[in-house]
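All protein chains of the complex are present and in place, except for one that has been dropped.
Right after this comes chain A.
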Amino acid sequence: MSLHPILAALRKHKAGVVLIALQIALTLAIVCNAVFIIYSRVEKVHRPTGIDESNLLLITQQWVGAPSMDTPAGVQQLDSMLRQDLDTLRRQPDVTSVTSITSLPLLNSSWVGGVAVKPGEQTPGKNDVHTAMYFGDEQMIGTLGLQIVEGRNFNASEIAHKGMRDQGEPPIVIVTQDLAKRLFPDGSAVGKVVYFDGSSTPSTIIGVVRRMQTPAVGWGDNFTWYSTLMPFRINATFSRYAVRTRPGQLDAVARTAAAALYNGNPLRVIDEDDGVKRFGDIRGDAYRADIGMAVLMGVVCLILLAVTAAGIVGLTSFWVGQRHRQIGVRRALGARKIDILHYFQLENLMIAGVGAVVGVVMAIGLNRLLMSKFEMQSLPVYYVLLGLLVVMVLGQIAVFVPARRASNVPPVVATRSV
């Protein structure tokens, strides 16, 4: 089929053609970027934290009338209260292990410091490696379900305790694989020495865990996987406990844990809503905004595509109505139904094609604009090509109904009132 008659006909409807092409272009540009945003959010939400997330609880509590955490005697007293709590929790039925801990991945409450391979390097700037520190005891690795890929876990005898504000670096630490590679790119980190927060006291790496996310949510993207485990019970007027339960017993333990702690020592506050949290809820809270954004983008994309399809149907229907008589003449002169159908399909393909090519350019431009104003990555080429394909197919689907109607115009129309 020759393109010439189609082009000639289109020249008579310049405004309509330009509008449809522009609409397709804009739709393509917006949908490509929106889908890319959806993909980035979904990818972020689904990445594993590195801990075993099922059957895990976090309890946060605060003692009332607690001794000062800034005197040695107060710290001793706080530590014995903390150990009493650990003991209480460990004796609960269906609890497999418990550790005191300062935070959990995605909790958005973090203890962040700098780590260096040389002593006394107070180096804010390029060489600074940030790390999120988790303070806990020898059951921390087991309770969180972390995988040791090299070296070993802490022994019970290596666990010390200190007041929350006391200075002092631990003699041994465990780091994540990512942090180990960042600090010691060539070879094993186990047995090597690092220095925290510009201190001159060395800390030896005794183990490496496969993966553990930091508590940061919505910030700290440059050190998401740089976590350090420190063998300390931290003594403060509040404390946190991570509790691993037997499979299926999470809810039962969550219901009774607070009561058990109150039973052991009533002088404390455990928040009714946030005091005892399942890890699933922590994850849900951390990513709720991202999921909301992804859903919103998805809905907008669907409506956009629907509106554009409806626009194509509307305008093509109008053209079919307008060319009723010409179609009749063509049919009378021997054109088959399929020829008429193909005519409209080809016409739409050309308009959508031009629109899509313009749309590709606009999609990339929009992506550059978004990258400059918001945190966004560069749009992969296959997204744009896929988007191009989608709008072309959408155009073909939308044009089918009016084109079918056109092909059903009987040749006899040609003979009526010219």
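In the analysis below, a residue touches a chain if its C-beta (ideal position, glycine included) is under 8 Å from a C-beta of that chain, and two chains touch if they have at least 3 such contacts; residues count from 1.
By definition in this document, contacts and distances are computed from a predicted model.
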Candidate names "ABC transporter permease", "Stage III sporulation protein AA", "Formate dehydrogenase iron-sulfur subunit" or "Glycosyltransferase family 2 protein"; UniProt protein name, chain not shown: "ABC transporter permease"
Contacting the left-out chain in the complete assembly, out of A:Arg91, A:Arg152 or A:Arg165: A:Arg165
Residue touching the undisplayed chain, where the options are A:Gly191, A:Gly314 or A:Pro380: A:Gly314
Selected residue (touches chain absent from view) among A:Val117, A:Ala160, A:Leu370 or A:Val413: A:Leu370
Missing-partner contacts on chain A, residue numbers: 15-16, 19-20, 22-23, 26-27, 29-30, 34, 37, 62, 64-65, 70, 122, 124-125, 165, 167, 197-198, 269, 271, 285, 288-289, 292-293, 296-297, 300, 303-304, 307-308, 310-311, 314-315, 317-319, 321-322, 366, 370, 373-375
